[in-house]
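After this line comes chain A, so read on.
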Amino acid sequence: MYRRAVASSPEALEQRIDELRAAIRHAATAGDRARARELRAQLRAAESDWDSAVAALERQSAGAAAQQVSAAPAGGPLLPVREQVHQALTLVGVAAAPRLIVAVHDAFFSGPLIAARLTSLRRDEERSFRSAPYARAYYLTAALTADLLAPARGLLAVSTWPLERRVIGPLSPRVDYLTAAIAVASSVRRLPVTSADADRLLWRFAVNIPGAQPGGRRADPETVARAACAELDVHAAQDQAHRQAAAARARAQLDDAGQLFGSRLQAAGGAMSASS
Partner candidate 1 sequence: MSHTEARLDQMRGAVPPRPHNARTIAALTSNPGCVRRAILDAAGVDKPKLAAAAGFPAPFGQSRFAITRGNAFEAQVKANGCAELLRLLREQLGLPVPEVSYDDLEEVAASRSLQLRHSRTRQLLTRAAGSGTDAGTLFDHPLLALEVGGRLAYLEPDLIAFRLRGQFHVVEIKSFAAIDGQADSGKVAAAAIQSAVYVLALRQLLADVGGAGLVADEVFLICPENFSNQPMAARLDVRKELTVLRRQLSRLDFIAELVEAFPPGISFDLEADDAGVPRRPAAELADALAMLPARYMPECLASCEVCRFCRNEAQATTAALGRTVREDLGGVEYVDTALGLASGDLEPDLDTEDAAAILQTAARMRAESLGAAG
Partner candidate 2 sequence: MSTSTGVTAATATATAAELAARAADEVIADLAARHRAVVVDSPPGAGKSTLVVRAARALAAAGGPVMVVAQTNEQVDDLTDRLARGDPALPVGRLSAQGYVPSARVARHLAVTVSASVAELADCAVVVATAAKWATLRAGTWSCAWAVVDEAYQMRSDMLLRIAGHFERALFVGDPGQLDPFSTIDIDRWAGLTWDPMQSAVEVLLRHNPETPVRRLPVSWRLSATAVPLVAEAFYPFQGFLAGTAPGERRLEFATRALGSRPRVTGALDEALGLAADSGWVLYELPPRHTVRTDTEAVWACASLAERLVQRGCMGYSEQTPAGAPVGAGRIAIGTAHRDQSKAIRAVLSGLGPALAGVTVDTANRLQGREFDVVIVLHPLSGRHDASAFHLEAGRLCVLTSRHRHACIVVARAGIPELLDAYPSTEPVHLNVPAKFPDGWEANQAVMAHLSEYKVRA
């Protein structure tokens, strides 16, 4: 049985770590989940011990280097996450998934935005709204599915947008994609200096829109925008109709919180009623 031995040498710990890993693999293959869990805990302990042991050694050897290492990484987020997300969403102007939001942020704004931080965001915003409605200038909300007015999987929107924009019908994903493409194109055009990230983002849009892709490796904003508009014309009207109808239903059926974050309660009922 492993006892925490901060004192023991990195070498000893290394060997210990190898042993533990082997043991874990044995347990895993033998399907012994309990044992594996326990061993993993020990492994984590051993690893952190090893880290501190080695760090200690380094402090002894080269203090300067150690300070370097421990110095906090420069340039943390200038804005809170919700601000960064708001910026990005406002730029594309449509409900978007975290992947796209991060890509847009990296292309046009400074400071790192970590995708993982977005996962809990919607829940936090909802909690804060329910505790103190409209206390904030805006909330990051769900997009609603047109059929059941339930929160659409993995999409973020802004509370200040009209419901029509936050409701997602069958055609909306494509429509919003094209709209976003146009927005990104015009932002790229307005950039004072070309940015590799922005170009790559625009390129990724271009390849998936008929007629938007030039021969070369760099996409041209004008062309992308024009092509996107062209396809948009095909879907826009029908999509609008859907969204308006759905938005109307939402206003009729849902309270404020529901309109912002979607209805979960009547979900089942909704599905059934929709089926009848």
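By definition in this document, a residue touches a chain if its C-beta (ideal position, glycine included) is under 8 Å from a C-beta of that chain, and two chains touch if they have at least 3 such contacts; residues count from 1.
The set was built so that all candidates are chains of the complex that A comes from, given by their letters.
All figures in this text were calculated on a predicted structure; none of them were measured in a lab.
Between chain A and the candidates 1 or 2, touch in this complex occurs only with 1.
Chain A makes touch with candidate 1 in their complex at residues 28-35, 97, 99-100, 145, 148, 150-153, 170-174, 176-177, 180, 207-208, 210, 231, 234-235, 238, 262-264, 266-268, 270-271, 274-275.
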